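Note that one protein chain of the assembly has been removed; the remaining protein chains are unaltered in position.
Let's turn to chain A:
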């Protein structure tokens, strides 16, 4: 039972990293990036192809794949910053569905629709507590989520660039009138979140279902996790990801309910929405 829950923690760490990236994107560049996981998926697939077909070492293939994911994300960001800079969040978010579908079909064309033979970058147990094994993958993803959330917080509150990013997110026009370059800064946010998401996906992919759809659709549990923090709070996004991971690990253990595993993010979202509206008058809120 506990082992099952902890097995879910590796996926939970991945959800948490993606949720932190989604939250950051929503706060800083006004977008719910539906292609957040897809760019990482595509970078990961290219990494696998490089390693298996051209024989580059795993570490190099992974680095190149992660960088490619960052570039792809940057290109999508460039599109948003060039043609949709004045558009509202809804329009900008809808645009990201395009690259999501494009990257899925492109990976079908280039790599087929089978799961990819991801080689593990890290594997094996990290340590054992009370007879329960914690894998290295779990340790790495959970730490990555926490480190990224803390680092981003420090960046935003303690550095000059963070102040500029917050200014841009609050009043983009006013910030530009003060000479703050909105386009390069927002593209940088896209590149960085693209890279971070890809790192998490490449680390976890060997131990998860890793076909194109499964990886690209990690966006669903990640969005559910980000919702816990209202797409604003990084700490709650991390908690949301970890809780969702543990829950799905638990559910997978119990035969009677294992079917609901696929609906778990949806249930999580519904429960969250009901909880956040608990103080509203039923008729007025619905």
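Simple rule for what comes next: a residue touches a chain if its C-beta (ideal position, glycine included) is under 8 Å from a C-beta of that chain, and two chains touch if they have at least 3 such contacts; residues count from 1.
Quick note on the criterion: contacts and distances are computed from a predicted model.
The unshown chain of the complex is recorded in UniProt as "ATP-binding cassette domain-containing protein", chosen from "SUF system NifU family Fe-S cluster assembly protein", "Serine/threonine-protein kinase RsbT", "ATP-binding cassette domain-containing protein" or "Septum site-determining protein MinD".
When the full complex is taken into account, the listed residue touching the unshown chain is A:178, out of A:109, A:129 or A:178.
In the complete complex, the residue from A:163, A:209 or A:277 that touches the missing chain is A:163. Annotation for chain A: contacts to the undisplayed chain at residues 160, 163-164, 166-167, 170-171, 173-182.
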